[in-house]
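Every protein chain of the complex appears in place save one, which is left out.
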Amino acid sequence: MAATQPPVTTLPPPPASRATVPAADRPSRRLARLGWAALGLFALTNAWAVAASEPDRMMGHLQKIMYAHVPTAWSAFVAFFLVFVASIAYLWTRRDRWDHLALASAEVGTLLTAITLVLGSIWGKPTWGVWWTWDPRLTTTAIMLMIYAGYLALRAFVDERERAARWAAVVGILGFVNVPIVYMSVRWWRTLHQVQSSPRSMDSTYLVGLLVNSIAILFVLAWLIAARAEAARLEAEAETLAEHRALGPLAGERRA
Amino acid sequence: MRSVGGEFRREARRAGAVLWKDLLTERRTKANFNAVVFFAGLVLVLFGFALGPDAGTLRLAASGVIWLTVLFSGILAFNRSYQSELEGGALESLLLYPGDRRSIFVGKLLANLAFVLLVECLVVPMAAVLYDVPLLHALPGLAGIILLGTLGFVTLGTFYAAMASRVRTREVMLPLLLFPMLVPLLLAAVTCTRALLEGDLMGDARTWIRLLVAFDVIFLAATLAAFEYVIED
Partner (left out) sequence: MWDRARACPPRRSAPRAPTSPVIPLSQSRSPAVELDQLARRFGRQWPLRAVSLRVDAGEGVALLGRNGSGKTTLLRILATTLRPTRGGGRVFGHDLRTAPEAIRERVGVLAHAPGLYADLTARENLLFAQRMYGAPSDERSVAALLERVGLVAHAHERVRIFSAGMTRRVALARLLLRPHDLLLLDEPFAAFDAEGIALLNEVLLEARARGAAVIVATHDPERAAIALDRMIRIEGGVLAEAAEPLHALQVAR
């Protein structure tokens, strides 16, 4: 974006045809293409893995839900790590783009965490006979979901933009610091009472499929976060535009 | 120009001033402490109804119930501790004094710690009576666990309340932010308390105590570092 342009006071006209997409819209087109490619890739790798692998010794075809469940869980964790990093970067530099990234990662992470829990329950019901068990990984995931739901609630209820970003960054950092502690404590808590086995015991033939899928989902994650962050950036720009129209431009105002 | 000792004395004076002010305010509006203690008693009784009437069940559940009662009643103290700052622009005046803002946090933390410990002094004997749990034999260890657990609880509670008390939906915001963070502390505190009360102190308890200490240290450091970002307007 050109740095010293005067603020735009009228919106550009909508593109006449697909062929003449204005420069400002091209990033979103690229994102859409990335999205289709990523989803397509993940669908492919999942399909291949499901078709190519043998039914599990103990659990049959149900085990193949792991090809979706494990990558989702791992990418949710990556998303929250991104929240952690982006939050630190925001507090350090106070640049809005880090706040957009933190918000996007938190929303996407929360969504993926919810999906993880649902898939885990679906696997769990036929396997253990119950929808929920206090398995350390699943439980930690549930706690993580609650921590980030709190993060999103805080952002929703703090009116002032800068304060919301700052407070959310702090909550995101402390929340992530707690995740390994939560995991350890739940694991120790569980070993005190011998309960069901965890879903770790799997055939080694599954590992290749898991690896491939875990990499494929990273593309999906990247696309989702990039799209959401871009939406956040556009929202912020739209607000600034509305300010200009309402109040008149500031002398030589530059865009962030 | 200033000596390190002089700096420390100054900050200690500031923290002490906030502690004194909070305790004085609390004593003047006594209603709060009494209300919290009665609420805690009520919670104990309600848990008794929900889990009982079998005495054995109640005795087994006692450690968990005690800590849950502490959490639900203690949390009432945290938003209140910021209330005096929110009236009449006192918070802004508070932030104008030169010096480290973290002293303000330390002062408030100590005031809340005193408050919650005092509540616990009444809640634990109440629970021992209601749930028929002998605890005199475990007293020194129990006191230690209660202190460690309360410290972590109050640290995070005082910290999150700095934000939650200034949000519209403060009653629900504080538990929403605070309780998920307290899971390791709750697990550790309940496990150790149960081990102490039942008298079977396996080596396990030592791991949990280490976890509790690590939790307290990590989050005391983290909240101190982050307080500056949170207390500003």
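Going by the order they are written in, the chains are A and B; count residues from 1 in each one.
In this text, contacts are C-beta pairs under 8 Å (C-beta built on N, C-alpha and C of every residue); 3 or more make two chains touch, one makes a residue touch a chain.
Quick caveat: nothing in here was measured; it's all calculated off a predicted structure.
Listed here are the chain B residues that touch the chain not shown: 9-11, 13-14, 16-18, 20-21, 24-25, 28-29, 84, 87-90, 92-99, 233.
The missing chain lies against chain A, touching residues 4, 159-162, 239, 242-243, 246-247, 250-254.
In the analysis below, only the chains that are shown with their structure count from here on.
For this pair, chain A with chain B, the centres built from the Cα atoms lie 33 Å apart. Only residues 91, 143, 146-147, 149-150, 153-154, 157-158, 163, 166-167, 169-171, 173-175, 177-178, 181-182, 184-186, 188-189, 192 of chain A touch chain B when the two sit together in their complex. Per the touch definition, chain B reaches chain A in the complex via residues 163, 167-169, 173, 176-177, 179-181, 183-184, 187-188, 191, 204, 207-208, 211, 214-215, 218-219, 222-223, 226, 229-230, 232-233.
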